[in-house]
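Every protein chain of the complex appears in place save one, which is left out.
Going by the order they are written in, the chains are A and B; count residues from 1 in each one.
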Amino acid sequence: MRPTKQFATPPRRVALFVTCLVDMLYPEVGLAAAELLERHGVEVVFPYEQTCCGQPAFNAGFRDEARALARRYLDVFEPFVQQGMVDAIVAPSGSCTAMVTHFYSVLFEDPSMAADQQRAEALAAVTFELTEFLVDVLGVTATGARLEGKITYHASCHLLREMGIDRQPRTLLANVEGAELVDLAGHDECCGFGGLFSIKNPEISTAMGRRKCLNLEQSGADAVAVCDVSCLTHINGLLSKQAQRIRAVHIAEILNSQVDVAETPAEPQRDEAASSTSKPPAEGGQPRRWQDVR
Amino acid sequence: MPTAPINLHAPYKERIHDALHNKNLKTVLNRTVGRMSASRVAAMGAVDGEQLRRQVRQMKEYVLRNLPDLLEQFEANVEANGGRVHWAQDAAAANQILLDLARRHAVQKIVKSKSMVTEEIRLNDALEGAGVKVVETDLGEYIIQLAGEPPSHIVAPAAHKRIEDIAAIMQEKLDMPPTLDAEVMCSAARASLRREFLSADMGVSGCNFAIAETGTVCIATNEGNGRMVASLPRVYVAVMGIEKLVPTVEDAFLQLQALSRSSTGQQFTVYLSMTSGPRQPQDVDGPEEFHVVLLDNGRSEMLARGYGEALMCIRCGACLNVCPVYREIGGHAYGSTYSGPIGSVISPMLAIEASEAEKLPHASSLCGACRDACPVMIDLPRLLLDLRSHYVQQGVPPWFERQAMQGFLKVMQSRKLYETGGKMGSLGSNLLASFNGGAITFMPPPFSAWTKTRHFPPLARKSFRELWAERMERRKSISGPTSDAKRKPGEG
Partner (left out) sequence: MSERDAILSRLRDALAQPDRRFPPADPDPLTDATRMTVTKAEGDAPALAHRFGQELTALHGSYEVVETPTEARLTLLRRVTDWMEQETAAQKGAVIKTGQERNVLAWAPDALPVGGLDAAFGDMGLTLVAPSDLTGKEGRESIRSIRYGISGVEAAFAAAGSLLVRTGAGMSRAASLLPYYHAALVPFSRLYPTAEDWLAEQRQAGALVDLLRTHANLTLITGPSKSADIEMNLTLGVHGPKFLHVILFRDG
């Protein structure tokens, strides 16, 4: 599909591009992603200067603003790659990865920005979405996760169509022990978030989301795995308001065995001491509940 | 209440709201678009659909790169074959050409086959205004003409009508006895329209594609009304957008297959009528005169401004059928001749009447399903994004939005502002959420648009970077400082 770096030996260290939504709203997703990588022999570095990839500005048509943030991303991450401090950049988000790997080249399309275009291309070649990195680069197909319950999978739009990533998350989910993977009608249909679309066209966005929630209900799943917290926020926002039982969970948390899907949800805040362990929940260990918004 | 048409001239928000709350529209959309998509998938899957898409795209790229020469070649051939070619820069010019032809031939009645381009220029209004009777002959178009409504779908103009609605119209206008039997309705329409075909003075069609190397206009229909329009009246006029050419006869057959498979899941449409000139002296039947009207109406402008990719559209409707937005609101809510994803791209640019067309590029979540379905692989999301950017450059977004975007940029350009803003947002949102058991159920406008139907989570008490820093501190105290040697200060 897209040109990515072929690693002669497995990458040893990556920079985590955590994304602003995960950073501020779902930090446990970032921690789960980091833990997953570490458990598979990859050291994780976090460049603190990172903020936002610029996608909201780009999608709204504010290309100058988006370009400024794109250049900032390049300024922040490039040194880590160029100086050999990291072999790759990994993000727990399909849409943010798509922004870097596909849409930065749109921002720098004009011939006058050829230099930035080259920088963007170079960085795009080593920027990966989490499941893409696990499966395609590290060759991981099972993360040792254990889960009781039925899970299904919603394919986020940018992940599926811009990045062409679908087989990878499904493979990883299929190998979660104990979990029953069930089909979701309309699994590749948009959840209706679409960024600012959810506010500019709230009625349409809600109608699309409700259709997704209905399909989720009918799937019989206890939880739906998603690779993007944008979809997750929209879906959970509707499910919670509509008092439906099923919840959307980020795939990183499922693959890191952070979640007990069959139990009813409890408080959102995670136990900090527990976050530094990387063992799956076992007897004596408190199974962690996924973030729930009541 | 029956499917009352959405008021095309109502404000955008109202149209969307009405469409979303129209239960009958919901029913009929659910019954149809999924099936149409499924038949496309099956038909493209039965052959090397991907190669077909690549080849039609390649052919169309060649056409657009060579359009002026191909148009000249087409014109020379039509005229050498005994036909006449007319050029129209805009709707007014095109309508005038047709009015002149109607006048010259003392035309009292015109029969038309389905043509989006004639909807675009509001040809029927212009003709009827001059006292010429216009009869739509495509069954779906006939139905909506009887109902006094515009089409809601590129390929299936009556897609918004339930069978009950159609029966009611036919009972009222055609004196058909009450029935819900589609066969009976069809017979009623056939009989009524046959009379019109045989007594019409002029036939007007659109054009699915026209062959440059032979001067041939091709119309694809399943009903046969295209053949009738092109064969029975004395004068036959085809109206076409200038982008509708194909170079060779073989290319025409290739496009026909892409069109048939993508729009209705068929190998070929039942009829493809290929007209190259008026009847020859020895022919038994056929029109005495053959005219082609080439219409610009904003197409050359699209090419100039970087939206030329949308000119490859073969008007198959695949993008409409797969669009999650179209599925919720139907065609009329777009307020334009062209709806769905392709409509959202071309409506703002063609010189057509479209209420609040600048809202259309934003009426999309950019999911990309349209791009995957398009037989010529038009990157519709890209074009929508280009239009959004164009509008920003034109100063269309309200002051508030521009300010918000500047604010967003400022925060995101500074680690300090970002982290401080995040901290404050966390405090504020958690306070807000504490009033409602953990979820934010109200936010001030415009974010109230979210909370009307959805909860929103408060920001995390501690951001990822805070937790990560703490984690790294814990590790340092366990393992010592050596592991940090290569890292920049402050980096985890």
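In this section, contacts are C-beta pairs under 8 Å (C-beta built on N, C-alpha and C of every residue); 3 or more make two chains touch, one makes a residue touch a chain.
Small disclaimer: the values here were computed from a predicted structure and weren't measured.
Novice: Of the residues B:N81, B:Q171, B:S355 or B:T441, which one touches the chain left out of the display?
Specialist: B:N81
Novice: Which one, B:K26, B:K161 or B:H291, makes contact with the chain that was left out?
Specialist: B:K161
Novice: In the full complex, which residues of chain B touch the absent chain?
Specialist: Given the touch definition above, chain B has residues 28, 31-32, 35, 47-48, 51-52, 55, 58-59, 61-62, 64-65, 67-68, 71-72, 77, 80-81, 86-89, 93, 137-140, 143, 156-158, 161-163, 166, 182-183, 185-186, 189-190, 193-194, 197-198, 211, 213-216, 222-225, 227-228, 230-231, 234, 242, 247-251, 253-254, 256-257, 264, 266-280, 282-286, 288, 290, 294, 296, 300-301, 303-304, 306, 308-309 touching the missing chain.
Going forward, only the chains that are shown with their structure count from here on.
Novice: Inside the complex, what are the residues of chain A that reach chain B?
Specialist: Against chain B, the touching part of chain A is residues 18, 20, 22-28, 30-31, 34, 45-49, 51-52, 54, 56-63, 65, 68-69, 72, 85, 106, 157-158, 160-162, 188-190, 192-209, 211, 233-234, 236-238, 240-241, 267-269, 272, 275-276, 291-294.
Novice: Please output the residues of chain B touching chain A within their complex, sorted ascending.
Specialist: The contact residues of chain B facing chain A are 16-17, 20, 324-325, 328-329, 362-369, 371-372, 382, 385, 387-392, 397, 401, 405-406, 408-409, 411-415, 418, 422, 425-426, 437-439, 441, 446-447, 449-450, 452-457, 459-471, 474-475, 486-487, 490-492.
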